[in-house]
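Note sheet for the following structure.
All protein chains but one are shown in place.
Right after this comes chain A.
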Amino acid sequence: MKNVMTLLSGLALAGTLATAQANEVVVGGKNFTEQQILASMTSQYLEHLGYDVEKRSGMGSAVLRQAQENGQIDLYWEYTGTSLINYNDVTERLSPEETYERVKELDAEKGLVWLAPSDANNTYALAMREDDAEERGIATLSDLAQAVNDDEGLTFALNAEFYAREDGWRPLQQAYDFRVGRADVKRMDSGLVYQALRDGQVEVGLVFATDGRIPAFDFRVLADDQDYFPAYALTPVVRAETLEANPELEAQMDKLSGLLDDATMSSLNAQVDVEKQTIERVAEDFLTEHDLL
């Protein structure tokens, strides 16, 4: 009996030591496919490296950012343009490199560190069905503005966040000088926009450039011919405190970040949204393929 007790307390002690040694990292994510894949990928990867990972995904951008500033989230993938315009209120036109440098500098003051950016630029875009766009002769946002002003009766599907963002709907209309009536704008869940556009329930939809459904559903992405949208380079952002406690995290995340570009993200997103594989599975396969698991 005594032996058993010693064994048990020994096990309990070992258990406490093990948890005390593993560094806890809270990984966040936003509420759309790409972010959920990234959150899952990062969690699995860091867990494999021996961190004690907690995953919290499915939040709106501003909520997630707030949580990170408050120290409730240690690490998540943010887009340079989102931080520049929405969190730092910078409205200047900047090149992608300048955008990255600027947010790195501004967010450093808030205790957030931007690690190496990936080559994936998930910009917002407006898309139409290929045949419809062809028929109406619309290839750029300027063409679209023209069509709206000619009153062609176009309807739009947008998500809640884009509708109200500083780099979103209102400023976009100002930049291209067009005005869409309230009744012609359907606001809905980001993921359902693609379905609505494909099924012809609207003529124009708000899409994310790296979404796999754009080629799969045969959409035409309208060119941003006046360079309205900034760069949205996908970049891991980590709290300075977390990085201090885990200095090796930077090199580890840079490795992951180096693997991502537009084509890769688009393909990963398509595996979830078009081929209907689970997010965990897609993330796991990707990591295995690159020998990170």
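One rule holds in what follows: a contact is a pair of C-beta atoms (placed from the backbone, for glycine too) under 8 Å apart; a residue touches a chain by one contact, two chains touch by 3 or more; residues count from 1.
Just so it is clear, contacts and distances are computed from a predicted model.
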item: Listed names "ABC transporter permease", "Peptidoglycan D,D-transpeptidase FtsI family protein", "Electron transfer flavoprotein subunit alpha/FixB family protein" or "Cytochrome c oxidase subunit 2", with the criterion being the UniProt name of the chain not displayed; value: "ABC transporter permease"
item: Contact partner of the left-out chain, one of A:152, A:189 or A:248; value: A:189
item: Residue of A:131, A:199, A:225 or A:244 in touch with the missing chain, whole complex considered; value: A:199
item: On chain A, residues whose C-beta touches the chain left out of the figure; value: 31, 60-63, 65-66, 157, 159-161, 163-165, 182, 186-189, 192, 195-196, 199, 201-202
